[in-house]
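Notes to accompany the following structure.
Only one protein chain is missing from this complex, and each of the others stays in its spot.
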Amino acid sequence: MEFFIANTVSGLAYAMLLFLMAAGLSIIFGLMKIMNLAHGSFFILAGYVAYTFSRSGMNFWLSMVLAVIVISIFALIIEKLFISRVHGSETDQVLLTVGLVFVLGDLALWIWGGNFLSIPVPAIFDFSLDFAGMTFPAYRLFVIAMGILFAFVLWYFEAKTRVGMIVRAGVDDMEMVSALGFNVKIIFSGVFIFGAALAAFGGVLSGPILGMYPMMEWEILVNSMIVVIIGGLGSWKGAFIASMIVGFVDIFGRIYMPTFAMAFIFILMVAILMVKPTGLFGRVES
Amino acid sequence: MKKNKRLVLAIMFVVSMFLTACGSGGGQASGDGEGEPIKLGFTLALTGNFAFMGEGVKEGVELFFEENGNKIGDRPVELFFEDDAGDPQKALKNYQQLTLNQEVDFLGGGTIGSISYALTEAAEKDKRVPIINVVGSGNSLSWGEKSDYVWRIGFSSLNYAGTLGVDMAENIGKKAVVIASDYVAGHEQATDFSANFKEHGGEVLDILWAPSGTSDFSSYINQIKQHDADAVYMFIPGADGPRFVQQFKEFGLAENYALVDGGSVLNAPSTVEAVGDAVVDGYVLSHYHVGLENELNKKFVEDYTAKYDKVPDNYVINGYDTAKVMSESIQEAGSTEVGDIIDTLKAGLSFDSPRGPIELDPKTNHPIQNHYILKGVEKDGEIVFELVRTYEKVQMPAEDPGYEKAK
Amino acid sequence: MTLLKIEDLNKSFKALHILKDVNIEIKKGERHVIIGPNGAGKTTLFNCIYGTLPLSSGKVYLAGDRIDHIPSFKRTEKGMGRTFQKNNLFEELTVEENVRLAIMGKKKYRLNMIKPMQNYTDLAAECRRLLEEWEMIDRRAVLVKELSYGEQRLLEIILSLSTNPEIILLDEPTSGMSPTETSRFVKLIKKIPESITLVIIEHDMEVVFSLANKITVLHHGTAMMTASPEEIRGNQMIQEIYFGGGALSHD
């Protein structure tokens, strides 16, 4: 039982990291119909940037804030320079963002080298809680809390605020939103930056657990994609539920069927797509 | 329709492309005379996950030839480095290119085990060029899959894991949990460790297999905690290794278990930099140690630090000694013919290296060398590794000892 | 004989109720025009009949068979054709290739993967016949994107005719045309044989009254009335809300 609880907590922490990875990707697509394959690159770049800041003596929180800001500005530049030119053409989006993944990955390798890097756990969470014979590292509990907090923020934002309403309407019909007099360009940039910032936040948060190393952006991207496919594109709720599913399947799969944990996710994906081609919470496209 | 014409032109274009290319690539004549440069080719992982290993080897090679005036004997040396990103397919292509196009006289490669195997197979088939296996540690490269054309300069799984098994049982603790990467090298290491550990009175309580690419080790750590062991033996190479070390500390295991590493993760400068004091009190085995007290090593560390502004690791010494073997064997053979070089190597080659005396054993194509047990300590706020024990002249058995496979 | 029957059709997007309990019966050979102000749900109705959009509730019958649950392409096989409000053609292909693709939809060999398409003589002949009949034969090798707007509208109709339909849904066939083009085009539509039933969405009242022998008025998503052109003309209420209200934008 203790073993089970300990692993549930681990699964939850992993699921929350997956959620932060995938939510941004899903939101960007849901609203802008932009497939940003460079999403994983934002995630890992944020980790690298925060690493550099924390190396230069800043504390974890300041490095995190700065890294999120840096990545947001970077995302804005990318959006203005490239993404805005490929609205409507999926093939172009794919090519362009894959190109960005290569470029950013190689630049990161150039700047930060090929070694595994890691951000130190912030001092106030650098301990573990012992409870009934189980050990819970405080930082992981913090990650779980942050994941839930963000899910709540997203829910509140979407359901209770005016901006959320515009955004919700935009998912259904961007033309209508523009007809109502809102500046679609600004909304687009805003959403893209928000998605990137979410990724950056996740990237820094995962720094002390997952670290950063070359080619990690692809792993992040693929994990986010699996989550988004299962949960449904454009839905953060779907991303939340799917992250849980994937997180738990992964953790318990490792314990009980180590080799086939991935095959299990494959079968799960097939099964869900058979029943619902657009994923659990995906919209039916006309 | 005009498409026919276009197609003809397209095909002509392809042909001309090929012809231009062969004009530049095909015309090279091979030369072996005096004063002609000796060509040494390397296929290394210079990008991707294993880049730090390939880079280290490359730096070692370059350092050696810099120290020796870029010459072997009195002939100049020309170095060719190709990147294989740790992908055997790319390594094989580089091998073909280096041997067919650049026509190198000696080849170095095998940043990871699978590449060593792939290169060995190709070398045995083509018999074109002698190869130094720079890192690949697979045991069978010294036994069943041994090729006269491939010589190892690094270490073997058995030497590392076996020596640690003995040392751990005698000096650290009798009860251990093993965690190893779930692939060929991991299984080899776990087997060799368990067998030697048990022979010296140790008991393996559990073996956990972590797939490579594991980012979150918490489920394994929860499993380790269920055992009342003295030590945890880990073999988790690549980026996963430092992550495990970090989480090992994070979950508070470091207080109750000694961490013993057979995969050269703990003492890698990059790990120390990434995870900091999580390596303190950990044990690791290495065939090289920066702090070795010998003249060669002092010079080696000095030169390397002067050139690259960091301390050398195991891969740098491998590269350095690879170059040394190439240089020595060509000089001794007095020729760059593949047959002559192989004959020289088979006659037995021994020399002094910064890592201590080395003897290339023709029975196993493997170096007989010292192995060092190191321990992480914190000294004046800095994390360093201290030499604890030395196992001298560790050698590879000439045949597979046939241990029971770890499961 | 009733060819197309729409029974209690409802369609809503989220809270927006676009079509409410629409009931229409269309007899074979009819020229049935659907009119109504912008936003009345005319195109949505077409999309529902044709299966481009799923119904929220209700039934659609074609020649007595229920068709509201089968995919669009099967409705075409059953004899329903349609044109689109905006030109919806293969712009990068020639006129001839467009028509060939359209004709081939009914052929068994449409799945052939070896014999080149231009080697099918029956296809070529049928294509030629159609193009001659509709006076497009001179333009057969021109890329569609290089045709004039009127020609493209005509090609829309030729394409829907080439599937041998029993009924065609024409979505604003004359939209965007000049008055002279329009009157020429109306003549062409009149050339479509009686055996083919036409359901037409149209704004231009002149066109409506010159084509229709039955008119349905769609208002706020409900079919207010279905009647002959004369009755519609004489109906005071229709005049009020429709012509009087100025909602109809053709002036």
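Each chain carries a letter (A, B and C) given by its place in the written order, and its residues are counted from 1.
Convention: contacts are C-beta pairs under 8 Å (C-beta built on N, C-alpha and C of every residue); 3 or more make two chains touch, one makes a residue touch a chain.
Throughout what follows, contacts and distances are computed from a predicted model.
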{"item": "Among \"PP2C family protein-serine/threonine phosphatase\", \"Na+/H+ antiporter subunit G\", \"Branched-chain amino acid ABC transporter permease\" or \"Oxaloacetate decarboxylase beta chain\", UniProt-listed name of the chain not shown", "value": "\"Branched-chain amino acid ABC transporter permease\""}
{"item": "Interface partners of the hidden chain - shown chains only, full complex considered", "value": "A, B, C"}
{"item": "Absent-chain contact - pick from B:S212, B:Q226, B:N294 or B:Q395", "value": "B:S212"}
{"item": "Chain not shown: contacting residue from A:L31, A:V228, A:M244 or A:L280", "value": "A:V228"}
{"item": "Chain not shown: contacting residue from A:L96, A:I144, A:M212 or A:L280", "value": "A:L96"}
{"item": "Candidates A:G105, A:P120, A:G147 or A:G247 - the one touching the absent chain", "value": "A:G105"}
{"item": "Interface with the unshown chain - residue positions in subunit C", "value": "50, 52, 71-74, 76-77, 81-82, 84, 88-94, 97, 100-102, 104-107, 109-120, 141-142, 146, 159-160, 162-163"}
{"item": "Missing-chain contacts mapped onto subunit A", "value": "29, 33, 35, 37, 82, 85-86, 90-96, 98-107, 109-110, 218, 221-222, 225-226, 228-229, 233, 259-263, 265-266, 269-270, 273-274, 277-278, 285"}
{"item": "Residue ranges of subunit B at the interface with the undisplayed chain", "value": "1-11, 13-15, 17-19, 21-22, 25-27, 46-47, 82-83, 87-89, 92-93, 96-97, 100-101, 112-114, 117-118, 121, 182-185, 187, 211-213"}
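To be clear about the criterion, only the chains that are shown with their structure count from here on.
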{"item": "Top chain pair, ranked by how many C-beta pairs fall in contact", "value": "A-B"}
{"item": "Distance from the mean Cα position of subunit C to that of subunit B, given in whole angstrom", "value": "72"}
{"item": "Distance between chain centroids, defined by C-alpha means - subunit A, subunit C (Å)", "value": "47"}
{"item": "Residues of subunit A that touch subunit B when the two form their complex", "value": "3, 6-7, 10-11, 13-14, 106, 109, 113-118, 120-121, 128, 130, 135, 137, 139-140, 208-211, 213-216, 219, 250-252, 254-255, 258-259, 261"}
{"item": "Subunit B residues within the subunit A interface of the complex", "value": "47-52, 55, 182, 209-211, 213-216, 218-220, 222-223, 225-226, 239, 241-243, 246-247, 250-252, 270-271, 273-276"}
